[in-house]
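Shown below is the structure under consideration.
Here the complex is missing a single protein chain, while all its other protein chains stay put.
Moving on to subunit A:
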Amino acid sequence: MAERGFQISRLPGFATMAVAAFVLLYLPIVTLVIFSFNASNSVAVWGGFSLHWYGDAWANQAVKDATVRSLVIGVSASVLSTTLATLAALGTTRRRAYRGQTLIYVMINQPLMVPEVVTAVALMIFFGIIKVATGYQGLGYLIAAHTAFCIPFAYLPIRARLESMDLSLETAAADLYATPWQTFRRVTLPLLAPGIMAGAMLSFVISLDDVVITEFVKSGGQDTLPTYMLGQLRRAFTPEVNAISTMLLGVTVVLLTAFFLLTRKRD
């Protein structure tokens, strides 16, 4: 081992603290995952490996319904918000600054700034009025709400990608008599695709994870997986919730890894 000399950037205790922080960050999550495979009823005492909590969760009709609802809302919201965010990103990058551009930025990033519980209350009142006026009670409200708060998450990676692309290829295409649509379809879109994929994944993860806004906006019997879990906690705490958490966690980690691979800068 190399001699540990005077390292200029080393501050005493910092490395220990950092390693402790990582351990503390992961210990609870790892414990949760491990105990979802516990054979016994306890979430603290290990009773052998078993998949029966997953079986229980799978056999539970409420969990199945909530899973399907989460997926329907997540896919719809991520497709819609990514489409809208792509258009907005094309409208706000690679052109001369114009009047009102700051307003557009503020509007798009607004869901990141307003406390979730405030938006949730606002939507509950507003959609409540519409529900009474139209009689429509469906999933549309949840999809609209999720689409709105997913827009900034889809917008940021797409905009970052666009800003790193220069206009020379598009100009070349136009010089070769490509119509604007052909240029967009054959040049811009393929170049932009990784950004769009990244935006879609982030917004899907964000939609899948939402608790607060869904809890306030949902009508009766419209539980998603997170609101179902929140409701379960009011009653007895069972490792079934661990099993559901672990599955959600798995989806998040897979999508995030893909996101990082997509947005990684290649040298």
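As a working rule, a residue touches a chain if its C-beta (ideal position, glycine included) is under 8 Å from a C-beta of that chain, and two chains touch if they have at least 3 such contacts; residues count from 1.
The rule we apply is simple: contacts and distances are computed from a predicted model.
Undergrad: Not counting the visible chains, the remaining one has a UniProt entry; which protein name from "Deoxyribose-phosphate aldolase", "ABC transporter permease", "ATP-binding cassette domain-containing protein" or "Cytochrome d ubiquinol oxidase subunit II" does it give?
TA: Matching the unshown chain against "Deoxyribose-phosphate aldolase", "ABC transporter permease", "ATP-binding cassette domain-containing protein" or "Cytochrome d ubiquinol oxidase subunit II" yields "ABC transporter permease".
Undergrad: On subunit A, where is the contact patch with the chain that was removed from view?
TA: 8-15, 17-19, 21-22, 24-29, 31-32, 35, 42-45, 80, 84-85, 87-88, 90-92, 95-96, 98-101, 104, 107-108, 110-111, 113-119, 121-126, 129, 144-145, 147-149, 151, 155, 205, 208-209, 211-212, 216, 226, 229-230, 233, 241-242, 245, 248-249, 252-253, 256, 260
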